[in-house]
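Of the protein chains in this complex, one is absent; all others appear in place.
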């Protein structure tokens, strides 16, 4: 299956709806461990991207760069910056291309994960959004079928969140809460579960 | 009877002792209505004058100017400034004289009162040290005998204090306490009662 | 509000020790009372001397404003208490270069008595002196009794303008006339959100609820015009401007300067928020704002709140206001 800017536009529609739906839940999860702005970051960013959507160029690199910039413009919070970083990494790879094969997606996710790790200097296994992306990249690495990949991604992201729930947060504002964070979801992982689920349309 | 710098030295000794004795009482009276520093002002000033006493010149004007300056040096409080003002007024009148007659004293007290009134811009009857001095000046105005004058001065200053006790304070920090000051002694009058009583040796 | 200090009795002397140690190029102790500060580089021979003073706890007022185009000497007392007449006289002696001395200070009983007395003392030194007393706080007495008003942040304008006139070589009568004109052209009002603590008292001068404010506050915790619920910044600024403009109406074309002053703890961020409304009101009156001042110019240690001082300028006042000056806390180029 081949993905184009039209596929991107459909994903944006689903993602924006998902973020509006989860606005309160993400703020609340972040509020329990941080400054309670994660829902704000995601809805603001996705609204800006929605505004851009009709005018996105066919060049997928340029289109994703525009999406990344929407995040850097609307927020200085960690998650917004990480999202922009991941999107920019993918944009660089796709520069000049008007389509991409489904089979290339796992590598793009892995590339985003790596760029975000370089930006935020967190370890894998640290109970952050990196673990969500890592799980998705690994679970889908060898798949080539769109449906199978969507199933695997949605499952992996949820499993990663379940697995990490019992661990202590090691990064960002949540870290100062120490043991208290055991049993609580990382807000950034919660958001990534919603994102992947919406993109995968599962 | 003729007064000289020697008479002044003896008065200084009695006055200093009286102020040391009343240190706490004056601070307490001032503390009830103001900033509680009146005992400090008077003992500091009199100690400085005592230090000067042996070396005071025979010229009564110069001698009293030196005493006035002791007050201006040791304190910026209202009472210290008023004391210095009164002493300077007397010093000006006595400049160049090595002696003064008892009969001249009431006019000197009246002169001090007027200079202090000019300095502090308070009215007579306002429940301040001015009323003490005014009572003394008036009660002794026509007397010429030293003993009679001492008796009259000591009586007048005490009577003035008793009379004013029932009034409302109108001047200085005490004023803001309004009705609460009825029945309380004005700290400056209390101090002047002790001063006149010590000078009169009564 | 908590304080960093040693023995409260030593507060002023230790403060002055640090003050003169940090700024030796600006300030120097003078005489042996320990409470007189003078310019490190004295004014030129023949320049009229300007002396101020009063209680400590108001930095940069008083001693901070010693400098070129500003004051020559100050006598400062304990926190919120007058210095002694002898200290003031020493300051006057230091400031005199032969052209006489202007005493420029706030309308407080103790300071007046002592500055008067200091004048009597320096008569013996053949120093000619005049006095101008600041009474700019519109909240402290009605217009009919304007002479009874307290002197607050208007001092800063008077120091600046009189200092520039003296620096320009005007004689004592001229400097005095110009200082009096500046004093007469100032109106101030303050609003406090919390009190301050006099070190030797050890507890706040007044108490006020977490949701209250006091309009018309002076710089020592004296009572104000009203105490009410804490209002939004724009409403506070609006009421303060109302009171200033009621007392000194402005006409289209008037030229003014405005000082938006923190009483101490209130940070500059909040002063800038207030300034928006201040400027809008001046604009609405048709006035032109010259050299607005926003910051900590006249404080009460760690009191929370702000004051506004409005000065109406004529060409002479404006020229002296915008003339150069320099001290550790303020410089105009």
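Should a chain be cited, it is by its letter among A, B and C, assigned in written order, with residues numbered from 1 in that chain.
Convention: contacts are C-beta pairs under 8 Å (C-beta built on N, C-alpha and C of every residue); 3 or more make two chains touch, one makes a residue touch a chain.
All figures in this text were calculated on a predicted structure; none of them were measured in a lab.
**Student:** If the full complex is used, which shown chains touch the chain that is missing here?
**Tutor:** Result for the missing chain's touching partners among shown chains: A, C.
**Student:** Among C:57, C:154 or C:216, which residue is in touch with the absent chain?
**Tutor:** C:57
**Student:** Using the touch definition up top, pick the residue from A:13, A:50 or A:69 that touches the left-out chain.
**Tutor:** A:69
**Student:** Can you tell me which of C:29, C:201 or C:273 touches the chain that was removed from the display?
**Tutor:** Checking each option in C:29, C:201 or C:273, the one touching the absent chain turns out to be C:273.
**Student:** For the chain that's not shown, point to the residue among C:37, C:74, C:178 or C:236 touching it.
**Tutor:** In the full complex, the listed residue that touches the missing chain is C:236.
**Student:** Since one chain isn't shown, list which residues of chain C touch it in the complete complex.
**Tutor:** Answer for chain C: residues 1-7, 11, 14-19, 21-22, 56-57, 59-60, 193-194, 210, 213, 230, 232-234, 236, 264-276, 279, 292, 294, 296, 299, 301-302, 304-306, 331 touch the chain left out.
**Student:** Tell me where the left-out chain touches chain A, residue by residue.
**Tutor:** 35, 69, 72-78, 80-82, 84-85, 88, 119-120, 172
Here is the rule we go by: only the chains that are shown with their structure count from here on.
**Student:** If each chain is a node and each touching pair an edge, is that a line, ring, star, complete or other?
**Tutor:** The chain contacts form none of line, ring, star or complete graph.
**Student:** So the centre of each chain is just the mean of its C-alpha atoms; given that, what is the distance between chain B and chain C in Å?
**Tutor:** Result: the chain centres lie 34 Å from each other.
**Student:** Between chain A and chain B, tell me the centre distance in angstrom, where each centre is the average of that chain's C-alpha atoms.
**Tutor:** Those two chain centres are 86 Å apart.
**Student:** Using the touch definition from the top, which residues of chain A touch two or more other chains?
**Tutor:** none
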